[in-house]
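Encoded as C-alpha cells, the structure appears first; notes follow it.
Complex shown without one protein chain; remaining protein chains in place.
Lettered A and B in written order, each chain numbered from 1.
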Amino acid sequence: MRAPEVIRPAGPGGEVAAALADLRHTRRTEWRRLWFRFRQSTLSLVGLGIVLAVVLAAVFAPVLAPYPGHAGSVVDFDRALQPPSVRNLLGTDDAGRDILSRILFGARISVTLGVVVLAIAVAVGVPLGLVAGYRGGAVGNLIMRVTDVFLAVPPIALALAVTAALRPNLTNAMVAIAFAWWPWYTRLVYGQVLSLREAPFVEAARGLGAGPWRIAVREILPNAWSPIIVKATLDLGFVILTASGLSFLGLGAQAPTPEWGTMIAEGRGYLPGAWWAATFPGLAIFLTVLGFNLLGDGLRDVFDVEIEHWRAGS
Amino acid sequence: MALVETHDLVKVFPITQGLLRRRVGEVRAVDGVSLAVPDGGTLALVGESGSGKTTTGRLIVRLLRPTAGRVLFEGQDITALDEAALRPVRRRMQMVFQNPASSLNPRRRVHEIVEEPLLVHGIGTPRERLLRVAELLDRVELPPRDFLFRYPHALSGGQRQRVAIARALALQPRLLVLDEPTSALDVSVQAKIVALLRRLQQELGLTYLFISHDLSLVRNLADVVAVMYLGRIVEMAPAAAIFSRPRHPYTRALLSAIPVVSADEARLLPRKITLSGEIPSAARVPPGCAFHPRCYARRGECDAVQPALLPVDGAAVRCLLYDPAFGAPGLPEEQPGRVTGSA
Partner (left out) sequence: MTAAPLLAVEDLQVHFRLYEGRARVLNGVTLAVGEGESVALVGETGCGKSITARAILRLLPPNAEVVAGRILFRGRDLLRLPEDALRRVRGREIAMIFQDPATALNPVFTVGEQMLDVARWQGAGAAMPWARRNRDGEVRQRCLEALRLARVPDPEGILRRYPVELSGGLRQRVLIALALLGRPALLIADEPGTALDVSIQDQILQELRDLVRGRGLAVLYITHNLGVARMVADRVYVMYAGEVAEVGPPAALFDRPLHPYTQGLLAAVPRLTGTMGAGIEGRIPDYRNPPPACRFAPRCPHRLPVCDQVRPPLGPVAAGRAVACHLYPPVAPVPAGSAGARHGAR
C-alpha cells in the first residue's frame, strides 16, 4: 500500500483501539434495542416461548420423556388406550405407548425436518433468485419461468406427487417438501434484488470497481435478509404442517416413527372414545405452527421498523 | 491541461414496449456534450431535470457506457474499455452521490463502507485498512473513535455525506465527480461540507466535476460553469462571466428565477423572466433549438436550425442570436432602444 500523505502513527491507532473497545458495548446496545422492540408485542413473546419450548423438547427429548423407549418399537398392549393419568400424563395409544414421550420425540423429528427442509430451500432458492435478479437477461428469464412453473402447483400437491413417486419415508418426504418450497425464496429474493439493484449504494459499489458477485453478495444480500428470515420462520410452521399432512396420509414417516401426523393417523380411528390418542398430537402441531407464526410476525414487525428507519433516511 | 475531456458525448436510452421489447422511441439524455475539466480546478454542470447533467457525470466515470463520442481521462481514451480494463482507472476517479442516506449500504458499518474500495482493489491487510479508514475519517472531520463502527442510520445527513466523501478518497483519486452532494442537506450543513470540499481540493490537489441545480452554490465553488438543457450544453464560461454577463436566454431565465436572500443579490439578477410551459420530456426534444418553444427571444429560424456551440468573448454559447450566419444580433434586452419581446 502506498504511504498515505500524512503519517500519524500514534493518532489513528489509538483511536481505532478505543473504537474497538466501544464496539462491544455498542453491539450489545443494538441487540438490546431489538429485543426491547420485540418485547413490545405480547403475542410475539408467546410465539417465542412456544418455539423455545418445542426446540427444547426436541433437544432434550431423551431426558424429558418419561418412557423414552416408547418412541421406538417398545409396546405394551396391556396399557393400550389408557386415558391421561398420573402414570401417562397424556394417555397411551393403541400400542400402549406413552403419548407424551412420543410427542416429545416427535418434536425432534418435526424440528429437524423443518430446519433441514428450509435450509435446502434457502440454499437453493436464494442464490437462484440472486442470479436471476442481478444478472437478468436470458438466464434470469429462464430461472424465473422455471420458478413460475413450480409456483403454479400448490406445494402440498407437489410434495404429494413426489413422495408418491418415491418410496414413502421421512427422508423422501423431506426431499419432496424442499423440492416444493425453494421457488418461493427465489421469487422473494428476485423481487428484493430488482428493487435494490438500482439503489445508489449499489451504484457506488460499481463505481469502486466491484464485480457483480461481490455486489450481489456483499451489498444486496445483506439488505434482503430480513424478509427471508421472516419468511423462513413462518415457513417452519407450515413445513411441519405439510410433513405431518404427508405422514397422516401415509406418505411420510411410517409407523412406528412417532411423527405427529402419523400419530394422528393411528389414533384417528379411536375418536371420540379414546380422544387423547389423536387430539394431543394434533394440539402439538397446532401449537407449533402457531408459535412459529407468532414469532415470524413479531420478527417482521421488528424488521419493518428497521427498514423504515433507513428508507426514511432518518 | 485538462484532466477529463469529453468529445461529442452521446447517451441514448431506448424506450421499449411490449413483450418482445420493441423499440418505440428513444431518450437522448446526453446529446453531443464536449467539455474539459481543468486539472486541479472545478467545473460545474448546471441544469434542471432532464438536462442530462447527472447522466454526463455517470458517463465520465463510466458507470454508463456512451452511445457515441469519447471520454478521455488523463489523456487515455476510456470510452470503450471493458470492466477489467477500467478497474485501474476507477481508482483515480470517484463519485459522490446526491442522497447520503441511500448511497451508503444501510447494513454496513462506517468502517466497512469506507474500507470497501481498499478491499475491492486488494490493498493492505485488515489492520492496515482499519488504520487507513481511521485516517480518512479524520480527514473528513469525523473523529474515528466515535464513528468507525456506527451504522448509517445513526448519522446525520452531513455526517453521512462526509463518510461518502471519505470512501471516495480512499483510493486517492485525482477526480471527484460530485452529483448534487449537498442538495439533501440543510443550508448550514451544506456550508460546512462545501468548506470541507474546498479544503480537500487544496490539500490533495483534487479536480472536481460538480453537478448541481443550485446556481448560487455553484457561484461559490466553480471555476468554469456549463449550463445544460435537454442533453446539450447551451452555455459554458468562467464562473464570474456566466453570472455577470449571461448570454443564453435560458441562462438568463434560470438566473432570474433564483430566490435570493438579499437586495444586493437581487440587483445582480437579470430582470425576471418567466418561461412559458414546462421542460419537455427528453424523449420528445423539440426540433431545431431544443429551447425554442419556451424562449422569449425566439426568432423564425429557431425551430428549424440547431445552433452550434460557438465561442463568444471567452465563453461558448449555443444560440442563433450569436451565430454570425444569422447576423449575431445578441439578446434583445441588450439591444439599444429595442423593446423586449415576450415569449
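We take it that contacts are C-beta pairs under 8 Å (C-beta built on N, C-alpha and C of every residue); 3 or more make two chains touch, one makes a residue touch a chain.
If you're wondering where the values come from, they're calculated on a predicted model, not measured in any experiment.
Student: According to the contact rule at the top, which chains on display are touched by the left-out chain?
Tutor: A, B
Student: Just one of B:Ala2, B:Ala36, B:Leu81 or B:Val194 touches the chain that is missing; which is it?
Tutor: Missing-chain contact among the listed residues: B:Val194.
Student: Of B:Val24, B:Ala85, B:Leu268 or B:Ala325, which residue touches the hidden chain?
Tutor: B:Leu268
Student: From the listed residues B:Ile15, B:Val260 or B:Ala328, report the one that touches the chain absent from this view.
Tutor: Considering the complete complex, B:Val260 is the one touching the chain left out.
Student: Pick out the residues on chain B that sit against the missing chain.
Tutor: 48-49, 156-157, 186-192, 194-195, 213-217, 219-220, 240, 243, 253-254, 257-265, 268-269, 274-275, 278-279
Student: For chain A, which residues reach the chain that was dropped from this view?
Tutor: 33, 36-37
Following the convention adopted for this analysis, only the chains that are shown with their structure count from here on.
Student: How far is the middle of chain A from the middle of chain B, if each middle is the mean of its Cα atoms, in Å?
Tutor: So the centroids are 48 Å from each other.
Student: Sort out for me which residues of chain B touch chain A in the complex.
Tutor: Those in contact with chain A are residues 61, 63, 83, 86-87, 90-91, 94-95, 97-99, 101-108, 116-118, 120-121, 123-124, 128, 130-132, 134-135, 138, 143-146, 148-150, 152-153, 157, 164, 167, 171-172, 184, 203-204.
Student: Hey, which residues of chain A end up touching chain B in the complex?
Tutor: On the chain A side, the touching residues are 1-2, 4-6, 8, 11-13, 15-16, 18-20, 22-23, 26, 199-201, 203-211, 214, 219, 222-223, 225, 309-310, 313-314.
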